[in-house]
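Just one protein chain is left out here, and the rest sit where they should.
Note that the chains take the letters A and B in the order they are written out, and that residue 1 is the start of every chain.
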Amino acid sequence: MLVNVGLVQALMSGLLMGFVYSLIALGLSLIYGVMDVVNFAHGEFLMLGMFLAYWFSVLFRLDPLIAIFIIIPVLFLVGVGIYKGLIKRILNGTRISQILTTFGLSVFMANMAMFLWTPNYRLAERHLTSTTGDLSIFGVYLGVPELIASVGSILVFAFAYYLIRFTRTGRAIQATSIDSEGARLVGINIDNIYAITFGLGISCVGAAGVLLATFYYIFPYVGTFFSMIAFATVALGGFGSVEGSFVAGILIGIIESLGGFFISPAVKYAIVFMTYMVVIILRPATGLFGW
Amino acid sequence: MKKGIVVVCTLALVLALGGMAFAENVIKIGAIYPFTGPMAGTAQMLKDGVEMAVDIINNKYDFDFLFADTEGLPNLGGAKIEIIWADSAGDPKTGMSEAERLITSEGVVALIGCYQSSVTKTASQVAERYGIPFVNGDSSSPQLTERNFKWFFRTDPHDGLYARQQFEHLIELEKQTGESLRRLAIVYENTEFGSQVARAQEALAKEYGFQVVEKLAYTTGATSLNSEVTRLMASKPDVVLMAAYISDQILFTKTFKTMRFAPKVWHNTAAPGEPDFLKSVGDDGNYLFLRQGFCADQVVNKPVIGQILEEFRNKFGQEMLADAVRSFHAPIVLADAINRAGSTDPEAIRQALLETDIPGDYCLSPWEGIKFDPETGQNIHSQYIICQIQDQDFYTVFPSEFATREPVFPFPSWDDR
Partner (left out) sequence: MPKISRKTVVTVLLYVGAVVIAPLFSKAPFYRHVLIMVGLYGLLGVAWNIMGGYTGLYSFGQSAFFGIGAYTSTMMLVKAGVSPWIGMLCGGILAAIVAAGVAYPTSRLRGPYFTIASQAFARTFQILMTNWDYVEGAIGIPLPLMPDTWRFMQFKDKIPYHIIIFGLLGIAILVCYYIANSRTGYYFRAIRDSEQVASALGINTVRQRIIAAMLSAFFTAIAGTFYAQYVLYIDPESVTHHALSIEIVMVAAVGGAGTIWGPVLGAAILMPISQYARAALGGAGRGIDLIIYGVIIMVIALVRPTGILGFFQRERTIEGEGGDDVDTTITAGTGSDDAVRGALGQS
């Protein structure tokens, strides 16, 4: 009986976290799929989202759930700015120069955050949801912040999915990701598409940061932990695959949680990575859904 | 070529910067702390503690404390202490090279630091090799004082002592309440620190006849601790003994609350005592037990604590917490030894350190004093106190001679608060 409750608990917790992983992975996958750039600074944008949520909650007393509507556009602009100032210059560069640039950016961002905001640990204050308790169903406990974060992640993910699949710009993004030369020939402004894609990718991971900010501690180097998961997620789902990110995020959340519960928490990430290795060896060069 | 010039210029700049630090009649002490990386916040607190001590040594204060009534070290013509800071980034290799640099390039006469025990290990190896005293106040690995080093001294107690006090506390709680606390769950982060604590706890559990129902290592910086807590709940412990650093401690507290997990006793290392902990979790942090080297309520036993806390508050705009106190003792001990030695000769300082006998009145921690075991270099008077968080503040509850409040027992369920 106990094991069953534990099993359901582990499954549910893993699932909730999995949705957040999906959203984090989406940005990374999107940027790679369209622009062919592996963004090693991805985790630092998550950190940026978390800090923005924190500052909005402290300075303007805005609940992260409201602030997210401001932060997403802000991060979109940040993304576009970084694309125009930096990423654009390495698009045609070598793979190694892309690694160097985005890695340099990640070192820069993490330490800049440390310089500006000190290395202290914080949590964003909730103003809307702080009164509501936690849910309990048949002995399975789910935290409201985690629930909100996962529902929020699904919504943002769905919105991004809609943008990519069903809007004119989205179709242009898809066309570019399949064949950028062809897209250029039919009159798509590739540069704009790249800028939008980068901004969109950054908004997604930043939104995940905002949603995490109410229950996960915030500090300048927080991105590294999540980027580790994000890379495994994206590679598992297939670089460039939107659906793949979604499924792989959930899978990794559940594997992490079940592995921690049944085998040993000390090796739960080893289990995640080994699962990834097995999948990738069985389906090389694509992941689960890649193309 | 161009890059050569850049390298040479960088070099020249650095050397020039180094040269500017030159000043008259100062005694340089090197301090290595993890100023970058995940422990950077703690490092700032440790740094403030050292600076407070140096301030008292170098300037006049009108309370009764070592060096408070003088400026600098009287036996060395009022020489002032200057701290040369170095960043270890929490990396043993960097700690080693920085220790070496401080000794050879900066000419420090002694070293303090380095917080993480792994870094202290390599840095103190360097000190041992060069024959430079190393006084540590803020690393708790028992191994450090088991190496028979000649030049290594530690003011703080270590994790082995801590674990013993923890069990003594549990036994006393059993006596006070008549409840059985025999089912233990040991939760520890998978690092040097966590493993050492868990190892000591497991051995003592056997010695005192406790049953370890779950021994759970977890990965630091885990993105989620749900499965850890689920497992813990399944083992139904009376007591959770946790060894975590601050970041995971925050997440554990959040997760315990989410899952409504309330063991009778939740016993922790020092992490909940860090300033960011209560700031982050607020009243969810109440009723945790934690070990401390210091607690502000001890001012009732030693009034001078109040005055130093006041000075600290004025100087740094925040409360002096246990981490700052840990690092505070080391420069005081060194200044005292150098003063008695009357010279900065390393061997003379070492002899003076061996003869150190600072009375308890001059320790912020609840010790009878500071006196080093000549074999190991461990302060023989050192001990921890066990505090509990009540009303979002820290109160000593054990040992009873220091206690200022009754403990709240058992840990209240999350719904009845």
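Here, a residue touches a chain if its C-beta (ideal position, glycine included) is under 8 Å from a C-beta of that chain, and two chains touch if they have at least 3 such contacts.
Predicted model, so just to flag it, every value in this text is computed and none were measured.
Though it is not drawn, the left-out chain touches A, B in the full complex. Remark: the omitted chain is touched by one listed residue; of B:122, B:201 or B:269 this is B:122. Across B:190, B:390 or B:404, the single residue that touches the chain missing here is B:190. When the omitted chain is restored, the residue from B:85, B:316 or B:414 that touches it is B:85.
Looking at chain B, the residues touching the absent chain are 2-3, 7, 10-11, 13-14, 17-18, 33, 35-36, 40, 43-44, 47, 84-87, 89, 91-94, 96-98, 100-101, 104-105, 118, 121-122, 125, 128-129, 143, 147, 190-192, 194-196, 217, 219. Mapped onto chain A, the interface with the missing chain covers residues 32, 36, 38, 86, 89-101, 103-112, 114-115, 220, 228, 231-232, 234-235, 239, 264, 266-267, 269-270, 273-274, 276-277, 280-281, 284-285, 287.
Here is the rule we use: only the chains that are shown with their structure count from here on.
In whole angstrom, the spacing between the mean C-alpha positions of chain A and chain B is 36. Of all residues in chain A, only 2-3, 6, 9-10, 13-14, 17, 21, 111, 114, 118-123, 133-134, 136, 141-143, 145-146, 215-217, 219-221, 224-226, 229, 253, 256-261, 264-266, 268-269 touch chain B in the complex they form. Interface residues of chain B, counted against chain A in their complex, comprise 36-38, 40-41, 43-44, 190, 216-219, 221-228, 230-231, 233-234, 246-247, 250-251, 254-255, 257-260, 275-277, 279-281, 415.
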